[in-house]
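A protein chain is absent from this complex, but the other protein chains hold their places.
Letters are used for the chains, namely A and B, taken in the order the chains are written, and counting of residues starts over at 1 for each.
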Amino acid sequence: MVNGYIATSLQEALEIRASHDVVPYAGGTDLMVENRQGVEYLFLNKVSELKKITADDEYVRIGAAVTFTEALANANVPQLMKEAVSRIAAPAIRNAGTFGGNLGNGSAKADSVLIEFVSDAKLRLVSKKGERMVDVDKFYLGRKKLDLGSDELIAEVLLPKKGLEQYSYEKVGGRNALAISRVSFAGVFAAENGRITNAAAAFGAVADTVLRYKDIETTLIGKTIDEAKAMKEDYLKAYAERMVLTRGRVSAEYRKNVCMNLLRDFLTKFGI
Amino acid sequence: MNEIRFTLNGKEVAYAGSATDRLLDVLRNEYRCTSVKCGCKEGECGACSVLIDGTLLNSCCVAMGAVEGASVVTMEGFRETKRFAALDKAFGELSAVQCGFCIPGMVLAAEALLSRNPHPSEDEIREGLSGNLCRCTGYNAIVNAVNNAAKEGNGLW
Partner (left out) sequence: MEKISQSVVKKDHAPKVSGRSVYVADYPSDGVLCGKILHAKVARAKVLGVEVPELPEGYFYVDAKDVPGDNNVNIVLDDTPVYCRETVEYIGEPIAMLCGPDPKVVEQLRDACKVNYEELEPVLDLRTATEKFFDYNFGHGDVDKAFAEADKVYDEEFETGYQEQAYLETQGMMAEPEEGGRMFVHGSAQCAYYIHGAVMRALGCGPTGVHILQDVTGGGFGGKEAFPSILGCQVAVAAHKCKKPVRCVFDRREDMEYTSKRHPSLCHYKVAVKDGKVTAMDIDVKFNAGAYSTLSAVVLQRGIIACPGIYNVPNVRVHGWAVKTNTSPCGAYRGFGAPQTFFAVEMMMDHIARDLGVDSLAFKEAHLVKQGDSTSTCGKYHFPVPIPAMIEEVDKACDYRKKRAEYAKPQTGRYRRGIGMSMYFHGAGFTGSGERDLIKAVAKLRKYKDGTVEVLASNGEIGQGVRTTFPKIVAHELNLPLDKVYYNHPDTARVPDSGPTVASRSLMVVGELLRRAAIKLREQWVDGEEQEVEEHFKEPDFLIPFYIDKFEGDAYPTYAWSVNAIELEIDTYTGIAKVLGAYGSFDVGTPIDYNVVMGQMEGGFLQGIGYASIEKMDYDAKGRIRNNSFSDYLIPTTKDVPNLKCMLHVEKYPDGPYGAKGAGELPLVGAPGAYVEAVEQALGGVTLNHAPFTAEDTLAVITKEAI
């Protein structure tokens, strides 16, 4: 084949990846818009190992070549993720777009990646030499920069099975469909015996990477709702000070305003 | 060099060009499937929609290497079916076609929707067609036509 390789197994894909300078191609929806010249693609849409959704005790494992449409039809995929991917673009894009591609494109606007950030997902990266697990936030080194070796492929996204039941998800796009996120927000909340155990908040499409401030989140952990309420304004202020946003299709001020409104609403929603 | 083999509107074909070529360009230039329209080349308008193994895709966002072994259906093939006849009639009765440029893609989006959901609600129709821009109609006539086709074409989907 001219300018391309079709792999039919993960082994074959990794061999090609290691021995050729190829661009991994899963759904194509971003790559074909970029339309890079003089490249060779490694087609992954026939690699069955990458097309599975499985679940173990701890994780739902979504293969890198699973499309958003496939995920929406799968009972194992958490509702939070479904809500986010159901609002990606339109059916034809969801039919093509994949979890691995959303990650590999490296954009902070990637709607599935936001959910991976807020849920502390892990990524399984594989190469001929072996495999490694990386936390999703460590995978992003900067704008369009990924911790992915030239011989590696993203194999799976590991989403925690538990703890994603109570959430807040908001996508702010320019219109009701076919919309690229201008701001996206996901918050996950959990409490046990009246004490907060998780209050994760992630902000997409507002900076070079998805933003999350775990050190600020930590200040709520272990608190009762009433204690959290008392420190709410300081908590929000800490975010406001930390969040330095960039402009894009909308201004940095707009993004900041929306982020703060949605964060406040997230807290309010869970009684804080 | 291996060619890329796939089925186009039921016929086996082999493409000898680059695996990075856009399906849209290949369909239009190599196979003269000019019902597949180029509206943006960015997956943002749906004018180039085709069915690949029954799934709706923007052919501008598909590289040729990805269609190896697949079945590609464009309006050139779909227009020979009974389902098309039902959609054709419904679109015609409501004058849902104005400039026509979005229509082949729109009809294929309707087919993709109905084949998955034969009795869609209005909201589901609007969702199913949400990736297909039309600048002429305001969409009401198109949405109503798909609704009518679903009702009158009972059993076809």
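To be clear about the criterion, contacts are C-beta pairs under 8 Å (C-beta built on N, C-alpha and C of every residue); 3 or more make two chains touch, one makes a residue touch a chain.
Quick caveat: nothing in here was measured; it's all calculated off a predicted structure.
Here the chain not displayed is in touch, across the complete complex, with A, B. Of B:8, B:23, B:70 or B:103, it is B:103 that touches the chain left out of the display. In the complete complex, the hidden chain is touched by one of A:146, A:164, A:183 or A:211, namely A:183. Mapped onto chain B, the interface with the missing chain covers residues 28-29, 32, 34-42, 44-45, 47, 74-76, 79, 84, 87-88, 91-104, 107, 122-123, 125-127, 129-143.
Residues touching the missing chain, restricted to chain A, are 90, 170, 172, 174-180, 183, 249-251, 253-254, 257-258, 261-262, 265 (touch as defined at the top).
Just so it is clear, only the chains that are shown with their structure count from here on.
With each centre defined as the average position of its C-alpha atoms, the distance from chain A to chain B rounds to 30 Å.
For chain A in complex with chain B, the residues that touch the partner chain are 1-6, 25, 27-29, 31-33, 35, 39-41, 43, 45-46, 69, 89-93, 95-96, 176-178.
On the side of chain B, the complex with chain A involves touching residues 1-4, 16-20, 22, 41-44, 46, 49, 55-58, 60-66, 68-69, 109, 112-113, 127-128, 130-133.
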